[in-house]
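Apart from one protein chain that is not included, each protein chain of the complex appears where it belongs.
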Amino acid sequence: MRIDRTHLPWLAATIVAIFVLTAAYLLCAESLGWRSGGTPVGLALGVLALGLMVFAALLGLRKRFPIWRIGRTTTWMRAHLWLGFLALPVALLHAAFHARGPLTIALMALTVLVVVSGLIGAWLQHTLPVKMMREVQFETIYDQIERIRGNLLREADETAGKLEDTLAPGPGIGSTVTLTMLTLPELQPEIAEFHSFYREEVREFIGVERPRVKLSDRVWSEKEFARLRRLLPPEAAPIVVSVEEICEEKRQLDRQVLLHRALHGWLLCHIPLSAALILLVCIHAVGALRY
Amino acid sequence: MGYRRRTSKLIARRHDLNYFKYTPGLRRWQWRATLLVAVIALLWVTAMGIRGRNAMFSAGPVSSPHAIFAKRCETCHTGMSGMGGTVTRMVTFKKGVPDAACLHCHVAPAHQAAQLFTPSCGSCHVEHTGSTHLKQVADSTCTQCHANLSSTHGVVPIADRIHSFTQGHPEFAAVRPGTEDTSHILFDHAAHLQPGLLGPGGKSRLQMTCADCHQTNAAAAAASWRFDAPAQAGDEMPAARQGVLFDGPETGRASMSQVRFQQNCRSCHTLQFDKHVDIEAPHASPERVHQFVLQQLQKFVAAHPEVIREEVTHWNTMHPEPLPGQPAMPPPRNPGEWLRWQTIHAELILGKKCLLCHQASAAALSDELALVAQPPNMLPSIVTTVEKEKWMPNAVFSHEAHQAVQCEGCHAARTSVNSTDVLLPGIATCQRCHRDAAQSQDRPVAAGHAQSGCFLCHLYHAWNKQGGQTPAGVPLDQLTHVAHDPAVTAFNAQAMRPLPHSVESR
Partner (left out) sequence: MSNHELTLTIDGISVTVPHGTTIFDAARLNGISIPTLCHQQNQAPVAVCRICVVDCGERAYQAACIRECEPDMKVQTASEPVLAARQTLYELMLADHPAPCKRQQNSGDCELETQAVAAGVHDVRFRKRAVPVLGADDSSPSIFVDYGACILCDRCIRGCSEIRHNFVIARQGKGYQTAIAFDANQPMGNSSCVSCGECMVSCPTGALTNKRVLAQNLGETANAFSVDTEELLALPVFRGVSGTFLELNAGAVVKRYYKAGETIVREGDNGSTAFYILEGDAEVFIQTPRAHVTTAPDKQDRGLFAVMSSFLQPKAQHKREEENRPPEYIRIDAPVDLPYANPIAALGAGDLFGEMTCMSFYPRSATVRAKTDCVMLEMLRNVLDVMQKNKTFRAQLEANYRSRALVTHLRSVPIFHSLSEEFIHDLRDRVTLLRFAPGQVICAEEDVADALYLVRIGFVKVSQMRREEELVLAYLPRGAYFGEMGLLGEGRRTATCSALDHVELVRIGADDFRAMLNQFPDVRFQLEQVARQRSAENAQMQGRRESNNNPLDQYLAQGLMDAQSLLVLDLEKCTRCDQCVRACADAHDGVTRLLRDGLRFDHYLVATSCRQCRDPLCMVGCPVGSIRRRNSLEVIIEDWCVGCGLCASNCPYGNITIHSFPPTADRPKPVHKATSCDLCHELEEPSCVYACPHDAAHRVKPDEFFAHLLGQAPDAH
């Protein structure tokens, strides 16, 4: 989600809420004397914080039933961002900025971690999609990248295999005459070089999930392919360019994998911590109210 | 994108349409991590519970006097089955503490017999706030009745519209208009506080201060009275003070000690009665004084006959002027007459001196002061002085707490000329500093204010009705604790031992 102008109402509401709640807290804290979560205003803030956290957690459930007409998911997402952020100051006010005992210390730490990781995630979601869009022109569906990689390898094999046919002085593509054994003595060394380059570099690059070969470097790749293009006659240019494009696509898909993992990896921190937070906060609420 | 064909259809055909139904790697790890963290959290909480760390309940710290059994919730939260394990105890926990639990150790006399309801201990003395002063209750606990007071006898007209010290609190009873100091001692504070007073022995001029006569016992013990004079044989001890002995002999910091003649007055107001006798008369009843004077003069006569002969002989040139009120008497011709004359003279002097501070009953004060010939019932009858020890018997006040305040900041003595003036401060004086209401325990004092609250001066639990005796004479201003009733002590001893079947062993 890009944090753009449409978020202004939410931002304003959050700031107003923080002010109002802080003012209420200060006023009541003055008169009540002992500041803690057990005072009426502290309890109210605590209930509010719990409510905000539970609502934030409900986003996961909302996404599980995407077609239920209970509010657009984008509205839920915005509410999650802003109200979830609001939970932090409310929790701090509820706790009167101190934590005593292992459970409450853990809760404070978790709240801060969850909200901070959420902020980081929001920032990632703000910046990475644009980056991905610009850097990965060949972007595709992440889950399918493996399969597409296989396709690319096959396509590259096929394209490279057509080199001889393209260079053959025959009637051209579509001819019913097939040349199975072609001898082009004058171009043999170049063809061999192309094939060896293809075997050693290109195949190793395209076929491997996380290649560590020189082709990963775009500059080197461009140089090498330009060299090959100069080496071979112009009829072979389509083949070489196609193989180069396939390599470029593979390179971009690798980049996409990295960016995608960055875009989604932070959830590995945010979600488990928030699950623990909800669990502990419910235990805390029950414990503090009953005991 | 030159030679490779890239169309929407070719792109679309690459994909398996069911791809989204399979959980991708990242999401699977999310689920695993979530499960793991949740399990860890639960295990941790369980471990904490098993180890008896009650901090997970976020109950709030217990006040320091009760800290010793803070881990044993059932000490106060009775009703929990202590016999079971942690879980049973958790389940049978009752949040409300019954009064019986507090009264097991504490003695808490009732406030008023006619009160409509008795609030529970915990409703006023809020525990689990880390307070060190549980008796520091919020004003609201008092004003819940006193803001609109009624009793089982109906509406109560006094102390019935109090909302806080500054709102609705009536003027102190001691200083209400019409109240007078009825100690029957005549004293002019203004005269004594003016500069240039003649000091003891008439030697030097001095300025008296409040502390020369008024100090707490503890302060007096630390630093002696400025004008202390040794007690004279024959001095009568002052009458017992009226009122409740709040300030027992142990501390002696709250109230001012009694003003005593020999320690505060005698140095300047001597009781010499005759130039022939050095000793002063005792500060005693007129009968005793009469006896003493007679005795002393008789002794002198017996010891110095030549002086008597001399004075008798040269009476006209040596005799002092008769004092006003002195009956006309012929000059003495013999020691007996001389004795009688001097006795009358001395008693007249003393009488004047007594009447400087004391009041004589009307009947005895007359010109018919024929001491020698009069029968004893003609001696002046002095009105018994009654010094109030505590002007505000239902309040707790400590002068030591107010050390920082000057005496004249509250007591308008310098301008007081009448002995009937009650020199106690009115409520307005106190309200100058004590402005806030108490909200809850342990609230830090805001700058410029003194700590305020009903609890500060008043007692709910009617110790004063118990014959003025606190248990074992513990000073009331220190009364927070436990009665040393043998039964209670036994329980305490038991309380210190670990509970049977308890998991903890500390």
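Letters are used for the chains, namely A and B, taken in the order the chains are written, and counting of residues starts over at 1 for each.
The criterion applied here is as follows: a contact is a pair of C-beta atoms (placed from the backbone, for glycine too) under 8 Å apart; a residue touches a chain by one contact, two chains touch by 3 or more.
If you're wondering where the values come from, they're calculated on a predicted model, not measured in any experiment.
Participant: Using the document's definition of touch, tell me which of A:Arg5, A:Arg69 or A:Arg210 contacts the absent chain.
Facilitator: A:Arg69
Participant: Among the options A:Tyr142, A:Phe194 or A:Tyr291, which residue touches the chain absent from this view?
Facilitator: For the chain that is not drawn, the touching residue is A:Tyr142.
Participant: Touching the missing chain, which residues of chain B?
Facilitator: Contacting residues on chain B, toward the hidden partner: 6-15, 17, 20-21.
Participant: Which chain A residues would touch the chain omitted from the figure, given the whole complex?
Facilitator: 1-2, 6, 59, 63, 65-70, 72-74, 76-77, 125, 128-130, 132-133, 137, 139-144, 260, 263-264
Just so we're on the same page, only the chains that are shown with their structure count from here on.
Participant: If you average the CA atoms of chain A and of chain B, how far apart do the two points sit, in angstrom?
Facilitator: Roughly 72 Å separates the two chain centres.
Participant: Can you name the residues of chain A that touch chain B in the complex?
Facilitator: 31-34, 36-38, 100-104, 106, 140-144, 147-148, 151, 155, 238, 241-242, 245-246, 261, 264-265, 267-268, 271-273, 275-276, 279-280, 283-284, 287-288, 290-291
Participant: Okay, in this complex, where on chain B does chain A touch?
Facilitator: It comes out as residues 1-4, 11, 14-16, 19-20, 22, 24, 26, 29-30, 33-34, 36-38, 40-42, 44-45, 48, 53, 55-61, 90, 93, 95, 128-129, 131, 138, 439-443.
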